[in-house]
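Have a look at this one.
The complex appears here without one of its protein chains, the remainder shown in place.
Entry: subunit A
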Amino acid sequence: MAQLDLRAKLGILADAAKYDASCASSGTRKRSSEGQAKGIGSTEGMGICHAYAPDGRCISLLKILLTNSCIFDCHYCINRKSSNVRRARFTPAEVVELTLSFYRRNYIEGLFLSSGIIRSSDYTMEQLVEVARSLREDHHFRGYIHLKTIPDADPLLIEAAGRHADRLSINVELPTESGLARLAPEKSAPRIEGAMAGVRHKIEDRQDARRRYRSAPGFAPAGQSTQMIIGADAATDRDIMTKAHGLYDRHALRRVYYSAFSPIPDASAVLPLKRPPLIREHRLYQSDWMLRFYGYSLADISAAADPASGMLPLDMDPKLAWALRFREHFPVDVNRAPREALLRVPGLGVKAVNGILAARRWRRLRLEDIARLTRSVVKLRPFLIAEDWRPVRLGDRLEVAPPPPRQQLELFAA
């Protein structure tokens, strides 16, 4: 391979990383460089998106691969052994320099480093760890670091990775085992989940230690995440949410990312040729939120999906789909209903519900009050009862009654 200049390498190794959806820089401990003699960087809890790409995705971290060479042959991956893409490889020092140079100009929050597997899992993991170590120890970098973890790597290397990184992630890749067997023949679901369990154990262990001794070293304070590719195997939405729920449950993940598989150059023949609609990915994220923040159970999400095909409707959000299947739960009285019932109203977010709960301690709420707390009251009023509002009935179509004529009321009052 001829020597490529740094920019050419960056082009190749960022291109190779773009299919990974996880790019959050949130959820870690606060750090600051104020009053420090050396180093650079801070984290403030909330992630920052420093730019947005035309694909609508947030650019928060420098997301690159150390190398896009790989000894594995996962069919959905552009870096697989049998692909004809141009290969490149960074040295750890180059990645460190690039990260710092971007960080100083306020382009990024930090680094998201992943890699193809070269030589062996341990060798590759060592290289990834070396980048993080150098950033933290040689340069006192206090920005965000996310390291992709290789499931088979030596536990001591995982340990070192967690010491330097804010977040670790191990991708489950595909929601079904048969999909994994077809598309990533060298990977094994039990090994992947085994590694996740190991990371969870270390995270909790260290949290515990830090509660007792403030100085105990941390371990991946922003937790671990994973990613699933959607639409490359036969998994239905119901299968996917079942898998995600199990992962949250077993490994205390911070996030599961769903990435609609997209056509890649030089695609493998084994890959489906059609990409799933991007809206499907969106519906899965919405279901994920319903599980995590809206108090829905896995059974609820399942019930929102079509009973036979197991797919969520594409033309409406899953919360609305659930509400239409369980009409008997509506309308909900905004002046009386408990929090859990309000959270199930399509179109009412957590913030709006908090607003309603706080405001109604004060007075009885009218439809216009709800309008001030939400984006579109028209969509949600068929599901609500307010002081001056009662939907006629929640029919088969979303028929809604017009607001009561105000002038008339005034006439009566006169």
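Throughout what follows, a residue touches a chain if its C-beta (ideal position, glycine included) is under 8 Å from a C-beta of that chain, and two chains touch if they have at least 3 such contacts; residues count from 1.
What we mean here is this: contacts and distances are computed from a predicted model.
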Under which of the names "Acetyl-CoA C-acetyltransferase", "Type-4 uracil-DNA glycosylase", "KipI family sensor histidine kinase inhibitor" or "ATP-binding protein" is the non-displayed chain listed in UniProt? "Type-4 uracil-DNA glycosylase"
Can you tell me which of A:11, A:198 or A:349 touches the chain that was removed from the display? A:11
Just to verify: which one of A:190, A:265 or A:338 makes contact with the chain not shown? A:265
Which of these, A:177, A:249 or A:340, touches the one chain of the complex that we don't see? A:177
By the contact definition given up top, give the residues of subunit A that touch the hidden chain. 6-7, 10-12, 14-15, 17-19, 32-42, 44, 46, 48-59, 62-64, 75, 98, 101-102, 104-107, 176-179, 181-182, 233-234, 236, 239, 260, 262-267, 269-275, 278, 306-311, 355-356, 358-359, 361-363, 365, 369-370, 372-373
